[in-house]
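Inspection log for the structure reproduced underneath, given as structure tokens.
Every protein chain but one is kept in place in this view of the complex.
Order as written gives the chain letters A and B; numbering starts at 1 within each chain.
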Amino acid sequence: MLDPLALAVALPLLGALLVTMLPGWSRTLGMLTALATTGVALWLTVTVWSGEGLRSDLGGWGVPLGIGLRADGLAAALVAMANLVALAISINATGYFGAAESSRKFWPLWLLLWTALNGLFLAADLFNLYVMLELLGLSAAALGALTGTREAAEANLRYLLVGLLGSMTYLLGVALLYTAYGVLDLELVAEALTPGPVAWSALALMVGGLLLKSALFPLHFWLPPAHANAPAPVSAALSALVVKAAIYLVLRLWLDLFDGIVTLPAAMLLGLLGAGAVLWGSWRALRAERLKLLAAYSTVAQIGYLFLFLPLLTAAPDGDTRERLLTALVLLALTHGFAKAGFFLAAGLVQKSTGHDRIRELGGAAQSLPAATFTIGLAGVALIGLPPSGTFFAKWILVGQAIALGQWWWALVAMAGTLLAAAYVFRVLARAFNREPTPKCFLTDPRTEIPALLLAALSALGVGLAAQPIAVLLGAGV
Amino acid sequence: MSHEILLTQLLYGSAGLLFFLLGAWSFISHEPLWRKLIALNIMGAGVFHVLVAVAYRGLDTPPDPVPHALVLTGIVVAVSATALALAFGRRLDREAPEHASDAHGGVDDREDGTHA
Partner (left out) sequence: MSSSNPQALLIPLLLAAIGALLFWAFWSGLTGHEGERLAALALERVPESGASNPVTSVLLNFRAYDTLLELAVLLAALLGIWSLGPAAAPYQPAALLLDSLVGWVVPMLIIAGGYLLWIGGQAPGGAFQAGALLGAAGVTLALSGRPNAGLPGEAWLRVLAALGTLVFALVGLTLMGVGLGFLTYPPALAKWLILTIETGATLSIGATLAAAFLGGRPRTTRPAEP
């Protein structure tokens, strides 16, 4: 009788409305809504996990006339992650904003953003997705500017404009699909789709528009300032959730809607951009002066990893390989969601208590803020990909499948990215644990240090990956 | 399908596509905020043209109501977005930044903080 799909969207919406009308109660109502929505989301996930998949036809009309909601495994996994992260952010926000004016501004927009997230993951209608994308973009941009600084307003205006360009492009794709196929439901369009100019244009427009919103290199330019200048709970939401939603949509379109249309070269292009994102993002993160900027660039890099999977998925035959790759991708997305959110929240605490988030001056943070430092450490483990984090398993599968499918270059990119991630995470931790002023440069004695560095890198990565060839080698001599 | 309907749809829809492309060009090429906003609205108008063109089924047949509803929704969304963007623009036009919230104010280095 009660429909978890519709509830997952209606509850945060109701909360947002109540908080708008009764701003004095925003924290209480906001937390109640957060708990209720997370409860529904988990109920939804468990139902999907133990059964088939959920489907809901709103208004009772059934597709193609009405709008449908759908939760399959992928959607349920992301819904679970998003709602748990959102709950954590909500709890953090009650403390971060306190009872001040910003709290009243934060809660209604935050609950509307939550509505858009759930609605987006559960949507099965192309135009409905457009409305959700717009709601997401508007509330995210407004939330990002809550710090009140000029930089925040500039960065979020840029984010808003880029987002609008993306949605408008997406909408044209939807219009073309309706012109040719006369339906708006994802499944129905997927069935009707045939290769041709309409399919190619729609693919280019819709994925292109969404790539702007996913901040894939080189369309990532709006992300670092927007995420770095937002209040910490908002940065956590932006990096961990909002960007994920756009990537989820790209995935959904690529794998479900345009399944027969996508070509390997197109996927390779996206993979190449992903590689650029991994390398460029990790490099900029290493050079970042501020903790939040580092985290934002790290997000750019992690987004790149997700796109590295696309050429592999497109090249992989249906069945086991595809399943493993998809699992790995989802693992990566989920882990990053949790990790980045935790990182930003901890960074927010650091910024709040020390008044700044400059990495160079983080000295002694471990002593004064042990929990925050430990959080950054744990999040770092997940960002780098040390076992037993989800990232480790995901990268393991990525590298293994890349070699197996003959696209070994992605493995190199993944390894390089991992090394850079290790570098920038340890840079932060080293400053946090160290009371002394830190040395000016990384290498003090190249001749002794570089070989040691290479050996350590080989041990951490090379040998493990070479396990299979080594086994073959050992077997060959027998 | 009748020639008259196809011709009308083609004419109107092509105009829409033209608007979309013009708007995209203007958005990319022009700097001031208000020009970008006008460009976005023209792009939107273009997409709405395409939808309305697709809804046309001849002078004597009622049109397809679904694209019309989509356009109505789209217009409201576009207006909302434009209003928010204009408010941002107004915020940036003010000389001094508003007092920072209880979170912390200024950011020291302007790495990537400046408008390209």
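The criterion applied here is as follows: contacts are C-beta pairs under 8 Å (C-beta built on N, C-alpha and C of every residue); 3 or more make two chains touch, one makes a residue touch a chain.
Everything quoted here is computed from the prediction, not taken from an experiment.
Looking at A:Ser56, A:Thr321 or A:Asn434, the residue that reaches the missing chain in the full complex is A:Ser56. Screening A:Lys105, A:Arg158 or A:Lys244 for touch with the missing chain picks out A:Lys105. Contact with the omitted chain, checked across A:Leu44, A:Met132 or A:Ala232, is made by A:Met132. Chain B residues in contact with the hidden partner, per the touch definition given at the top, are 1, 5-6, 9-10, 13-14, 17-18, 20-21, 24-25, 28-29, 31, 50, 54-55, 57, 62-66, 68-69, 72-73, 75-77, 79-81, 83-84, 86-88, 90-91, 94, 98, 116. Residue positions on chain A in contact with the hidden chain: 1-3, 6-7, 10, 13-14, 16-17, 20-21, 23, 56-61, 64-67, 105, 108-109, 112, 115, 119, 125, 127-128, 131-132, 134-135, 138-139, 141-142, 145-146, 153, 172, 176, 178-184, 196-198, 200-202, 204, in rising order.
We adopt the following convention: only the chains that are shown with their structure count from here on.
Chain B has its Cα centroid 26 Å from the Cα centroid of chain A.
Across the interface of their complex, chain B is touched by residues 96-98, 100-102, 127, 130-131, 134, 137-138, 141-142, 145-151, 153-158, 160-161, 164-165, 168-169, 171-172, 175-176, 178-179, 184, 221, 224-225, 228-229, 231-232, 288-290, 293, 348, 351-352, 355-356, 358 of chain A. Note for the complex: chain B touches chain A at residues 13, 20, 23-24, 27, 33, 36, 40, 43-44, 46-47, 50-51, 54, 66-67, 70, 73-74, 77, 80-81, 84-85, 88-89, 91-92, 97-116.
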